[in-house]
Every structure is written in C-alpha cells, then in structure tokens.
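With one protein chain removed, the remaining protein chains of the complex are shown where they sit.
As written, the chains take the letters A and B, and residue 1 is the first residue of each chain.
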Amino acid sequence: MASVEERQFRVEPFPGGTPGNQRLVEEGRLPEYAVVGTRPIRHDGTDKVTGRARYGADIKLSGLLQGYVLRSPHAHARIVSIDTSKAAAVPGVHAVCTNADLPSASHRAGDLGEGVVDWYHLNQNVLANDKVLYTGHAVAAVAADSVHVAEEAAKLIEVEYEVLPPVLDVREARSADAPVLNDDVRTDRQPVGEQGDTPTNVAKHFHYEKGDVDTAFAAAELVVEREFTTETVHQGYIEPHTATALWSPDGKITIWTSTQGSFMIRMQVAELLNVPSSKVKVVPMEIGGGFGGKIAVYLQPVAAVLSRMSGRPVKLNMDRSNVFDATGPTPGSYMKVKIGVDADGMITAGEAELLFEAGAFPGSPINPGCMCVFACYDVPNGRIDGYDICVNKPRSNAYRAPGSTHVALATETIVDEICEAQGICPVEFRLKNAVKEGDERVDGVTYPPVGMWETIKAVELSDHWQSPLEGPHQGRGIASGFWFNFGGNSVVAATVNEDGTVSLIEGSTDIGGTRASISMQLAEILGIAAEDVTPTVVDTDSIGYTDVTGGSRTTHATGLAAIKAAEDIQAQLRQRAAILWDVDAEQVEYDSGATLTGPDGQSIGFQEIAGKLNQTGGPVVGRGSVNADKHGGAFGTHIADVEVDPDTGKVQVIRYTVVQDVGTAIHPSYVEGQMQGGAAQGIGWAINEEYYYGDDGRLHNASFLDYRIPTCYDLPDIETIIVEVPNPGHPFGVRGVGEVPIVPPPAAIANAIYQATGARLRSLPMSPPKVLHELLAADQ
Amino acid sequence: MAKKRIISTSINGDSVEFLAAPRQTLLEVLREDLDLIGTKEGCSNGNCGACTVILDGRPVDSCLVLAVEVEGSEVETIEGVAPTDGLHVIQDAFLGQAALQCGICTPGFIMSTKALLEENASPTEDEIRFHLAGNLCRCTGYDKIVRAVQQAAEGETN
Partner (left out) sequence: MPRVHIPAPARDLTGGEVDVEVEASSVRRLIGALDSRFPGFADRVLEEGELKPGLRVAIDGHISPMGVLARLETDSQVHFLAAIGGG
C-alpha cells in the first residue's frame, strides 16, 4: 500500500449535488453501492413540507392543562421562603409545584452514556431548592386552564430571596475569595485522580502529560504562547423546549416531548421522580433542532409532577427568553495555549491551560476540550490542564463537538502565526504535521485509520484554495478540527411485508434525515430500494434501549443495527427458500440483486418470497442490537474568505468551503447539510454570537433580535468537499458527520481577518466593535 | 380577561369563524383553537419567521398579529399550500434539494418563498437571500434552501 503522500487524488463534483457540492476521489478507488451514496427523498419529507409533522408543542390531549414556570430574577440568591397559596387560589389553576414536590435527591452520579450527571444537581436545576444560581433558574410551576391564567397566577407566587453576589468570570470564580455556588462541590482530579476537600467552584481538574514538555520547549526553534477568551454561546435551535406529561392513576407516566434521546429522558425522569423506569414511557415527537441542548431534562419532570397533582395531562412550553436564560448553552472560556516547533516546522511540544464555565453546576465539556486541543497534529511532548468552573450562568450543556471549537480557535490561530513566522504555507504545515493511523494523542490514545491528511489534500486541490482573492480588505484563512464521534446502544427491528417492502422501527429521533440514512443501509444489504423501506421512530416501550441522536452516532450505530437486522432477514429468508425448495439452508445464497438462488438453479426474488412468508413459517422480523464501539474520529478543514469593512469592523464571509472526512456518505445531501449547517453555526459563533451579561448577572440579549444568529442574507453559498476515508469499524465505512463542521470556523475566520487587516483577534466573537478597536489601534 | 369576540375570516380559501380574546395572537388561535399546527412558534416576538403566514397577500409573522385583526381578511397557512393532488412546486423543490433537516422552520420558509415568487417569479440569488432573511434556520446554513427556491422559480417559469 503506497504511503498517503504517494497516492493520487482529485476533487470533482459529487453526483446528484449542486455545483458547490464536491468530493475528493482517489485514482483507482471508487466504492460501488446501489443505494448508499444516492439521494432518495427522505421518508418523513412530505409531512414536514405540508405542516403535518407533529413536533413537541403540537400534541393535543383531552383535558390538557397548560403550564407556566416561575423563574428567578436573581443570578445568585438564597431562597428564604416560597408561598404559593395565592396562586393556587386563582380560578382555573389546578396545581402549583415547587422543588418540595419532587422526591429528595442524593449526590449519586448517574451515567448518561456520554457523560455523568449528579442527580442532586439535576434535581436542583429542574426546580431550585435552597439557592437560585442564575437568572431564569426555575423556582415554581403552575398548571391551569390556559397558559395566560397560569402566567397570571405565577405572578402571585411570593418568593423571598436573600440576594448574594454573583460570580460571572472563570478566572474570578477560581480565586479563593470568590463566592462559592455549591457547598458540596470539591475539585475532582481526572482522570483517575483524587478529590479535593474544600468547597470550591473548581469542580474538576483534568491533567494530561506526555513526554517531557519543558525540555522540548527549551529546545524548540520557535515557541508561540497566546491567551484567548470566548463568550457563552447557545445552540440556537428554532424550536423551544416543550414537554407534555400525563401521570395516570395506574402510576404510568407518559411524556410527549421533543428530545434527542427518549431513553435518556426516561432515565432522568424515572430517577428524579423516584419511579421504576418501566413506569415511564417517553413518546418522541418530531424535534426542531437539538445540537446537544435537548438531552438533559428541564420541563419533563415538572410537567409530570403538575400532572400528578392535578390529575390531568399538563403541557409546558418554554418561550424564547427562557431558552436563552435557562437551558444549556456552551461555556465561555479562558485559554492559554503554547506550541513549539523545530526549524523545519514540525511541532515538538504543546501546552494548554483551559478554563471552561460549567455554569451553575459542574459539567462543562472541559475533558473533550483537553483531548481535542492538539488532536489534529502529532505532538510528541504535551501537557494539558483543564478546569471545570462553576459560575452564575445556566448550567452548560453539549453543543456540537463540545469543547472542540474553543480549543481549535487557540491551536489553529497559533499554527497560523507559526506558519507566517517560519514562512511555511498553512497547507504545507498541516500536511507535514497531520496525525495519521498509529499516532498517539497527548492523552495517550492512538488513532485508527483517519482522514486528517486527506482533508488538507482536498483543500490544496480545491477550486477555492486555487482561486485568487479579488478585492481590498479581503483575506483567506484555513483551520482544521477534530471530533471523536460516539458509538453506543441502538436497536432496530424490521418486518418484511407481503408486498416486498420492509417496515423498520428504531429509537433514534430524526433531527437531520437519519430515518433516510438508516433505511438506506438496510436497503443496501437487502438489495431493495430505499423507497421500499418504511421507517418509524417509536417510543421507549416499543424498541430496545437506544442512546441519543447526537454525538455523531446515529448513522453509524443505528445504521449498524439496521445492517444487522437486514442480515438477520437474509438468514431467515434463506431458510424460507430452503423450505420452498426442500433443500438445506446452507445451500441457498442471497445475492446483491435481492434474489435467492438454490443449488439446482432455483431462484426467487425478494418481492416474491415476501408473499410466501406466512405459509413457510410465519412473518419474518429481523432484529439488530448493538453497542457500537468502533466509530472512528473525524477531521475537517475549512477555507474562509472574508471582507472586512475598515470603517465599521464588520466581517463579511464572502466564500466558504467545508472539507470533511465522513468515512462514507450514505445520503450525500444530508451529509452536505450537516457540513453546511455546522459551518453556519461556527460562523455565527465566530463573528457575532455571545451572551451579554450585566454586572448583576442578568442576561441582556435573551431574544433572537439581540442574540443574532446568521440569517440567509449574512452567509454566502457554502461549498462542500466530501472526503471518504472509510472507517474500518463499520461495514460501509461510516464515520459520524454531525459535529466536526462547527469546530474550524472561528479559527479559519480569525486567520482570514488577519490576512485582510493585519489584526489578530483572540477573543470570540470577532464582532464589529472588537474588530474596529483592533483596526484603530493598529492605525495608531 | 376581556370577553372573546367572534372573528370571521377566510383561511386557505375556507370561511372560518372563531372566538378570540383581544390578547390572543393569530399564531395562538391558529395552533390552539383551529388545530392548524403547521405554523410554528419559535420566538413569540417576530424575530425568527417560523410563524410566517400570508395575510391579504403579504407574508407576516403571525405572532405579531392579533387574532382580532384578521376580521374580514384572507389568511394562507402552510396547510393550504399543496393542491388537492400532489405537492406545490415549492414543496417539491424543498424535498428534492434536501432543503430541510429538522423541518421546524420549513413551513415558514415555504410561506415566505410563496410570497416572494408571487411577487417576483425570477429572483436573483441576492434577492432570494434578502427576501428570506426574516426566516431563521439553524440546521441547514441556508445553502440548500436557496437552491430549492431557485429550483422552484425555474419550475414556475417553465
């Protein structure tokens, strides 16, 4: 096998796409699939374009009450007393609840598959008990005949607060004299370290070391060390949180909600309400965006308690300001990163100090940040310290490759400085230093086959990189990024219908077209058309345990389950053909044309045998159940062209290309969609999005007007180049695709702004006031 | 609360009478009282466009329209876009171009697109992007939505 540098590649249009959709192709290697790689219309598409698809807030039940949550006006306060009596007396009010109506919780750790939760902290976050820790923190809830009555009644709830000073900055929060948010938090040294013994806001300290960093820095030809800050940023899903609950007299709790993980919701609700999980049924409605923000519970347990107290089903919706104030944004941060290189531009050492805002309770993505900071390059000597620090902001939560975007800003802009100082082309630098199979990260894990190098090659060959910039105040930057992706549990069951179609059920809520990609994988194995598969996302009583739709896991793991279900069907159909032909099943073959053949030339097609199942033994149902572990990490490299207005500091993105290793693109349109959507979020994060707090800890821009995400008019076409370095851990080579595209944009744009203006920005967002400040400072 | 009033209007070509309290928005009445849940609520203060309907020929955010204001008016919602057989060319284009991922913003985009193409059958890309700037999408990055509008525009002028 030739080394990666010796192989021949080209960039060409991806069949079926529009002119901006391309792929990297290796000479002499083109996988041939019948269904994988095509672009069928998604199965749930008609309902979504006609308004018939039912999202969380669309559920209607007879006797439904509407709820309203009362939230804290203070960023940090002790709750002295709560009196709900006046609210309960309002005509039309059926129930009022506080934390006192939840079972008490203990400080046990719950394992949510992709992370840990402290049940006590989650209980407190859902409804505050002795302290409120951020403005918008839920304190009480009312269920009434209409949301208007509930809101009017909630205003009559009397809460006495003892206001405390808030702490809003990570560096302040870790100092010894900072107000401590949670008396029970001690510094947990990870991985496999000891715990501290004094109350603190520093909930975790991650430490990684490889080789001898100090000697390596001392010997380096060039060392660059820089500091960076980022602000709190929200996932910005257009659909607010919603939950409808019915607590039946038989003790069964049904929850209709928009969620990334029905089984996650079931587990959290069961734990917080102290009921067996078999008593909780979660019915996933269609979901209007999640990006990591719809995995933890907020409204579900509260709606259930109100239902228990009122004897009626209760619906709770957040409004947009609640979503900004009181859900799970991604942390703001302070980072100090140092990289050393030798005279040839090879990285010899890397050091990072990372401080992430946990928000009200521990749990920022500091660990992935630590593991991603140098993940794109072969770094022989490294030292990383990461801190999870509580501040009076909403408890942070996952946002698409959590932590990776933050650290990529630091590493990728320092790399850019090194390239300039040493006169190396940024593409050349990355080709030389890119990680490959067998390289070891600073945390010690070695890489399986990965495509970092191939994404840089695609950049080099791209039309974008080869096109000159045309105007003044324009600049081009590139940046790379990494995400691990995730495997986890998935189950698929698939029934062969007598007309030769297959009904498939699965538990992965469909946020971005995964019904289609899962169906396509089953169809590919069976040799049938994607349109002949009918996928349905079902509730937690109807399918086996399935982990979240998130973590870039769904196409890989649920696809793997679908493949196993298809293979199970094949095995059963071979037995049925054997019965029809009176031969042994081992003598029957299933070919790629969906035809079964026997030892004496017998042959029967899928459609035909589907009509003979009842008489050969009964219905055929295939099943696949996996806990996938070989998911394969993914790399992306982006090219950003910007034009900066010298009078206002406004940064306009004028051309943008996303290059990403996806393993194998099952449905290229939805893969391209993930690439483009993630990039758009990263662009917003880079140049405009931030939580703006007053000194009192109140969020000032809790609306889409002032927390302004990119509109159609802000963005150019987003070109895509799909790179396919197959993941050996999946039969079709699938890698997760959803998260990597949000990682490179801030760094790519920072590098582009430097080329356009000569100003290096190290603080997100790179909004007009900050850019203008740098431009004016440079003028002086 | 003030007493509800009887409002007479036309919705998707049908005569409809409903009761509305003065404080209720058109969005709320459509979703809660008329079971037209295709129009979505994203922000409640006119910034995301998920609640876009066409009111007397103009695209509006229905969360900024009081229900009592539509007395005597013509309202078009997503439920009225498809003809009796098949899909509207805009809906077809959105599906063909994969211009939706979670789909929550899609009804609003289809309404804004319909209003655009009725006013300007051959918009440039800049005009498309400008006209749709009031509809937020967080999933797609807008690229495939613009492609879909372009495809729909070509379909209509052919």
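Points worth noting:
Here, a contact is a pair of C-beta atoms (placed from the backbone, for glycine too) under 8 Å apart; a residue touches a chain by one contact, two chains touch by 3 or more.
The shown structure was predicted, so the numbers you read here are calculated from the model rather than taken from an experiment.
By the touch rule given at the top, the unshown chain touches A in the complete complex. The residue from A:F374, A:F486 or A:F732 that touches the chain not shown here is A:F486.
Contact with the chain that does not appear here is found for just one residue of A:D44, A:E357, A:D416 or A:D443, A:D443. Checked against the full complex, the candidates A:A398, A:A493 or A:V537 give a single residue touching the omitted chain, namely A:A398. Listed by residue number, the positions of chain A touching the unshown chain are 109-116, 189-194, 206-209, 235, 290-293, 295, 365, 367-368, 371, 397-402, 443-448, 483-489, 548, 550-553, 627-631, 729, 736, 739.
Heads up, the rule we're going with is that only the chains that are shown with their structure count from here on.
Spacing of chain A relative to chain B, judged by their CA centroids, is 29 angstrom. Residue ranges of chain B in contact with chain A, taken from their complex: 1, 21, 23, 31, 35-45, 47-48, 50, 77-79, 81-82, 87, 91, 94-98, 100-107, 110, 128-130, 132-147. Contact residues on chain A toward chain B in their complex (touch as defined above): 18, 20, 39, 41-42, 44-46, 48-55, 57-58, 60, 148, 235-240, 286-291, 317, 319-320, 511-513, 669-670, 672-674, 676-681, 703-705, 709-715, 717-718.
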